[in-house]
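This view holds just a subset of the chains, kept in their places.
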Amino acid sequence: MRMKDVCGLLGLVAGEDERVFTRLAGYADAGPEAIVFAVDEASLAKALASVAGLILAPVGVGDASERVLAVKNPKHAFALCGRWLDGFVAAVIHPSAVIDESASVGRGTSVGACGVIEKGAVVGENCSIGSNVTIYSCTTIGDRVVVQAGAVLGGMGFGYVRGEDGSYVRFPQIGRLVIEDDVEIGANTTIDRGALGETRIGRGTKIDNQVHIGHNCTIGRDVVIAAQVGISGSCVVGDGVVMAGQVGLGDHVTIGPGVILGGASGVFPGKRLEGPGQMFMGVPAEPLKEYLKSLARVRRLKSRE
Amino acid sequence: MRMKDVCGLLGLVAGEDERVFTRLAGYADAGPEAIVFAVDEASLAKALASVAGLILAPVGVGDASERVLAVKNPKHAFALCGRWLDGFVAAVIHPSAVIDESASVGRGTSVGACGVIEKGAVVGENCSIGSNVTIYSCTTIGDRVVVQAGAVLGGMGFGYVRGEDGSYVRFPQIGRLVIEDDVEIGANTTIDRGALGETRIGRGTKIDNQVHIGHNCTIGRDVVIAAQVGISGSCVVGDGVVMAGQVGLGDHVTIGPGVILGGASGVFPGKRLEGPGQMFMGVPAEPLKEYLKSLARVRRLKSRE
């Protein structure tokens, strides 16, 4: 990564600068070939004490140094450099991967060892499909999608009809799963296909490990879903929603755009939460202010007795 | 699926009717070859507006039409048709599946890519074992069992004995796992074998994705366990119990037959809940009425101040 590439990527004007960097690093293991970043005076001092070749630092912080490149948002700039470097990792389909001959895998896509892509599934370009991933038929995946090891995409949803004898018969699970571009999916996460219609994960959404998303959900764009969140069937989650770890949504829940759900909060079936930028907490989830009041009330009660 | 087959399956008398259907569908993608269902006047109107070949509709709803077949429970009938059609999917053991030569796999059973069936495990007839599933030794699986991708059956339970030096030694996990007929198990679910005795999942029980069932549990028949439920070791769950998502049971818990546990509710170790058809909620779980009272009390407190 030449200095010119770094500057181009960050929208800066590059001077005559022939330096080349080959990797990102933390301060502890940085060498002259590495790029690091600093967010304030204190971290910049640490960065300068290392032998890192290039330090991305906030505009206006620290003195001029050949090693420091002033940028608006150093952490974001560092992440962009990472993405740029990732672009040079060669795409490999491991020989042990099992890709059905009727499945389609786009140019530049990697598939890890024992990754399985079943009949008729479609995977776009420049994706990274991890080892031991299973992609069922009826799944369509866009471009630049990352799926980490062990995830299961497009499995049958959990829907049954009870007969008069008390036994259950599976409701047909014959729909589709659509994963849009730039989605990232963590290890051992499971996303079910629609029963009759589709399950859809919107562009740019990021999903952590061990998340479960049920059949017929519609997840918006640029949604962030932390580990072990469980989303029951037929939920609608708006653009830009953030869910902390272990959140649970009952079925047919609607979460409006931009809502933030705190860790382990829960929403009862059929409910709707709205308010861009508003944070909800607890089971059942209530606005943060109300939640904190509830906590305080219970604790005050104790102190009175 | 001839009209005669549909009627036979549903216990109806078939007339002289030569129509043939090949698949189930939602209204949006139904063709003349497809069967759909309606549950009331409104959905029947939609179904009739589609070009679906056959509409399963409730007795007494809508006018007579050649395309409408009146049945007692259309959704159940639709599910039965789905099961009937599934019976024609050819059983395939994928060449990449790894089945130990001492394991036994019954007639008509499919095993997905990279599915692993270890030494001495027994799988019955007409089962569907997904890709990347692991079935440990000491596991016995009945007939018509469905195991979705990534599930792990018969692993070692979580039991340790602490020594005087503070370190833990695993308690022997040398028991068995028995999965009875007609059980269905979701993706990435884990069910441990017994430590000394057995873990058992009763006939007809349906288990969603990412459920954990610990060693030596006895789960009854026709139990429904939604996603991300965690059942600690040595629990007993009665027939017909329903557990919503993310429920947690401590070890040695007993849930009586027919009890319903609401989402994310929790039961402390050693406790017992009883009451067919009674719903429990919260942590620790209390009868729904009590739970709602508790919620209301805390909220009333806030409004008084």
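As written, the chain order gives the labels A and B, with residue 1 at the start of each chain.
Note that a contact is a pair of C-beta atoms (placed from the backbone, for glycine too) under 8 Å apart; a residue touches a chain by one contact, two chains touch by 3 or more.
The structure displayed is predicted, hence computed values, not measured ones.
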Number of identical chains in the entire complex, 2 depicted: 3
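Note that only the chains that are shown with their structure count from here on.
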Whole-Å gap separating chain A and chain B, where each centre is the average of the chain's CA atoms: 28
Chain A - residues contacting chain B, complex: 96, 98, 114, 116, 118, 132-134, 136, 150, 152, 155-156, 158, 160-163, 166-172, 174-175, 188, 190, 192, 196-197, 210, 212, 214, 228, 230, 232, 246, 248, 250, 266, 268-269, 283-284, 290, 293-294, 297-298, 301
Chain A-facing residues of chain B, complex: 23-26, 28, 73, 75-76, 78-80, 82-83, 94, 96, 112-114, 130-132, 146, 148-150, 182, 184, 186-188, 204, 206, 208-210, 222, 224, 226-228, 240, 244-246, 263-264, 282, 295, 298-299, 301-302, 305
